[in-house]
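Have a look at the structure below, then the notes.
Here the complex is missing a single protein chain, while all its other protein chains stay put.
Each chain carries a letter (A, B and C) given by its place in the written order, and its residues are counted from 1.
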Amino acid sequence: MQHQNPIFIPGPTNTPDVIKAAMNVSNFDHRAPDFADDYIPLLNDLKKVFKTETGQVLLFSATGTGGWEGAISNTLCAGDKVLIARYGMFIQRSIYLSQPFGLDVEVVECEWGTGAPVEEFAHRLRADKKGHIKAVLVTHNETATAVKSDVHGVRKAIDNASHSALLMVDAVSSLASMDFQMDAWGVDIAITGAQKGFMLNTGLAIVGVSPKAMAGTATATLPRCFFDFNDMANANKIGSYPYTPPVQLFNGLRASVSLLLNEGMSNVYARHHRIAEGVRAAVKAWGLELCAHSPELYSDTVTAIMVPEGKDANLITQHAYKAYGVSFGGGLGEMAGKLFRIGHLGAMTDVMVLSGIATAEMVMVDLGYNINLGSGVAAAQSVYRRGV
Amino acid sequence: MQHQNPIFIPGPTNTPDVIKAAMNVSNFDHRAPDFADDYIPLLNDLKKVFKTETGQVLLFSATGTGGWEGAISNTLCAGDKVLIARYGMFIQRSIYLSQPFGLDVEVVECEWGTGAPVEEFAHRLRADKKGHIKAVLVTHNETATAVKSDVHGVRKAIDNASHSALLMVDAVSSLASMDFQMDAWGVDIAITGAQKGFMLNTGLAIVGVSPKAMAGTATATLPRCFFDFNDMANANKIGSYPYTPPVQLFNGLRASVSLLLNEGMSNVYARHHRIAEGVRAAVKAWGLELCAHSPELYSDTVTAIMVPEGKDANLITQHAYKAYGVSFGGGLGEMAGKLFRIGHLGAMTDVMVLSGIATAEMVMVDLGYNINLGSGVAAAQSVYRRGV
Amino acid sequence: MQHQNPIFIPGPTNTPDVIKAAMNVSNFDHRAPDFADDYIPLLNDLKKVFKTETGQVLLFSATGTGGWEGAISNTLCAGDKVLIARYGMFIQRSIYLSQPFGLDVEVVECEWGTGAPVEEFAHRLRADKKGHIKAVLVTHNETATAVKSDVHGVRKAIDNASHSALLMVDAVSSLASMDFQMDAWGVDIAITGAQKGFMLNTGLAIVGVSPKAMAGTATATLPRCFFDFNDMANANKIGSYPYTPPVQLFNGLRASVSLLLNEGMSNVYARHHRIAEGVRAAVKAWGLELCAHSPELYSDTVTAIMVPEGKDANLITQHAYKAYGVSFGGGLGEMAGKLFRIGHLGAMTDVMVLSGIATAEMVMVDLGYNINLGSGVAAAQSVYRRGV
Partner (left out) sequence: MQHQNPIFIPGPTNTPDVIKAAMNVSNFDHRAPDFADDYIPLLNDLKKVFKTETGQVLLFSATGTGGWEGAISNTLCAGDKVLIARYGMFIQRSIYLSQPFGLDVEVVECEWGTGAPVEEFAHRLRADKKGHIKAVLVTHNETATAVKSDVHGVRKAIDNASHSALLMVDAVSSLASMDFQMDAWGVDIAITGAQKGFMLNTGLAIVGVSPKAMAGTATATLPRCFFDFNDMANANKIGSYPYTPPVQLFNGLRASVSLLLNEGMSNVYARHHRIAEGVRAAVKAWGLELCAHSPELYSDTVTAIMVPEGKDANLITQHAYKAYGVSFGGGLGEMAGKLFRIGHLGAMTDVMVLSGIATAEMVMVDLGYNINLGSGVAAAQSVYRRGV
């Protein structure tokens, strides 16, 4: 029966019935003349979720990681310098991704638990008089540490330095759950996957591309084919797709975008924020610390909770799964064993997350933590209570 | 997103994915020669869930109410006397069902919150020297008050009076969730529906019939056709069905029986008991009373919680649904407004029910109850905690 | 792979993906305040399919057979006379159904392959000066012989005799596929099931009831409970249901009604007619005879094909299933072995039925019939061809 429990990982998420139904259609002919009738409006509606009017959204049959690879290979050349701050596992993956492509990665080392170092970026960009830095890569919501970065701030740093670098953003665990404004924030490439805020099965890299980034493909010499932005954009223009499209995910995505736009993006953000506030209240009630260093960094889609010195956080995820059938996120990279994570994005409600908080309490008490049963739940309930 | 919440009504239940998948098959030909290859083993396996070797299980395309009608119309004659104690809404329904058939219902009035009055039954059966009472009708688990009756005790009362009355049991909200032993307890007809312990969609009356009850159809003169036991039993003998069968539900039922038998019936009972114990601990922590008068009456599939004098329990279910998207059961019949119910049967886990308990707390606090947030959750967690 | 083949039985039908998805929802709370928001409009839309404005449509968790039982038990008394013509297996079932209820069935024996004997009915109704006949029972589309009866003619016969008998119609295999006009034809009770023209899973008796039939429940003394029309109608008035409703089927029915009304009822009828005309053209090309005696009797949802003297039609259905994985309907009752049936109602297209015709040809040739492969297909193709 434990498969009945919600999952509390920071993606894949729990999926609404209506989206599951939308993905459960038979294969149909993607070369049929009416394929475009659904596909083109879908691409247009996605722009509302990305909050872009000038850019376009591309859908690759892959995961967010594939989207990152496409971002790099479509806009850069071997030897190009990119500026990245290392403050978590997923931004580190973009460093890792950059290496096989022969990029010259300028790494700003940051403490995990902090976000993109806007001031340091500003400094380095100003210093880069010759414009060697071709792109700044930022993870909007660092899933490993539950830290939100100031993407708009990074853009301002670039602009204030009168720098031409592209701003590429991993929005995998923020988009469609937390405020994200592609145009207003000057994002050139924004990447997410199907299985996060869109609440679908895994299998889509969903990539927002600005006109500037698209223009940059003309001079970018890195090899690409499957993730070629122009092949995709050109096919999209006529409502077509350069290879066999994952039509079930497209169908699900239409249902997802409808759900999101009907709820209203600001309501979606508010729901995630309220849920997250409750989880953070629970953490405080437990007397534990967040990995995120300060409130403006707090993520609304995942909460990363430091365990006390001497404790092994891996035991929490293992015991939760084995004893209660509940999946939490573990610590990754340098945070392995030091924190565990409660994911609360996508098809999540106050009611559902309370069972996650309650389970975390039982697990910690089982493991000898000095925690009062019910304490975190009560704190979260105070946040979630409605009036009558 | 609120449709993502589990439901906490005492049926229909939450349904496991694997059962949903089993019900999601296309129509197929129920007259095909291999239809019986699945159907006959299913009927046999159901006997293991009913714990009968001598009886048989019949599947009608209806609900439990239809099963009750069949129990009456197949075994009794107009004017026959039946003995029923009125201690809740669902046993009252069997009184209601008996009336159009012209039965002479001998009603034992009981306080709601108590169960079948074994001693009074014994008294009346002993007094019925001429055997006017043809059947004793009992609800094993009275869903409206969350009270379990001593079915085995009723059988002993019948036998001790050397009486020949049939024992007919509404096991709708107990079977496949709470201990039920058709043969050992001498039950002649046991009735349940698809949407309770079997965790299916609504649409099956699942009826266990003893050889004695089946023999009784020969002299029973009440009209019946759709619910005719002999038509069904005769068709079943050759793996056939007297009209179009609901094959998707049969498919789901096979998946359900597999799940149950794989978990082991005693483990299924233990899981429901543990979950119920946690809910009762929560009620105690809240300082509220159960409707059930004493521990041996406690149901393991539903908990009925009295609200304090002056409170309207209907506000709880209304507010829970409207503000939190959570469905609890309300008070029925003479308990309307006096109690609310948390259903916890079927595809339910400790983790899931904690969110129901937490929601009930928020709702009651919202409504001005003198309850501490987290208090009931903490009490339940103490029950649910595993060691490491 | 043979489960991939369409089924060619006269119900259950093939089900559209969108309806399967609509039935594949989790259980939800039927006592929730918004249950009525979907249920009441559904009941209203169903009236458009039944073509009634004055009547109402009731949904029982059962099959069409249960609907028949309800029609009888809600409107008649033991000893009442009903007029029925025996011209097929399913109208015979209504005779069978009438017996346990102690009705006095006046049977008009007719040759199978003919329909309701309007003239003979007229004669008997005129002769029944004292109004002993309380109801005339007709099967609109006799599934066993693929014969359509003139329901409107029967009503005229009743009216012309100034008779007050109720007109009860088994519209199981016609409604939502063939023209049916409850009000215009003066039908008092019309019955169908979910798994025919509505293309759902089995499990609903869908019953149209005229005001006159409803009024008749006041004096009808036959026992009924599960199928009580007043219990259901009263509950429906407030958007409620007297017992646990099969909500997944309701959801599916909403999708079905949308599909039907969007296609347009007259287009639905025209599609079924065209498909049936093609099948009949195939039969003619094979040199075989229909069971139906004359064109005005031809059914548009199923075709019953006589096999030549000396052939056993059961071998056709058996061989089709075993060798090709295709289900046809067999001969029933006195037509057993004499005919086989191709069902073509519900989610059926010209393209799909061609594979059924082609399979029938292969089967017959395998069995030594003097049939040319492709001959029936060609005849049907001539009917199905579109211009360019």
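Please note the rule applied: a residue touches a chain if its C-beta (ideal position, glycine included) is under 8 Å from a C-beta of that chain, and two chains touch if they have at least 3 such contacts.
Everything numeric here is computed off the predicted structure, so don't read it as measured data.
Within the complete assembly, A:Thr202 is the residue of A:Thr202, A:Ser240, A:Ser258 or A:Ser382 that touches the hidden chain. Within the set A:Leu249, A:Val268 or A:Met352, the residue that contacts the chain not displayed is A:Leu249. Listed for subunit B, the residues touching the missing chain in the whole complex are 17, 21-22, 24-26.
Not every partner is drawn; the one left out touches subunit C at residues 1-6, 14, 16-18, 263, 271, 315, 319, 323-326, 347-352, 354-355, 358-359, 361-362, 365-367, 372-375, 377-379, 381-382, 384-388. Residues touching the missing chain, restricted to subunit A, are 3, 7, 9, 11-15, 20, 23-24, 26-33, 61-66, 69, 73, 78, 96-97, 100-102, 193, 195, 201-203, 222-228, 242-249, 318, 321-322, 327, 329-330 (touch as defined at the top).
As a convention for this text, only the chains that are shown with their structure count from here on.
The most distant chain from subunit B, with centres taken as the mean of CA atoms, is A. With each centre defined as the average position of its C-alpha atoms, the distance from subunit B to subunit C rounds to 34 Å. Across the assembly, subunit A contributes residues 17 that each touch 2 or more other chains.
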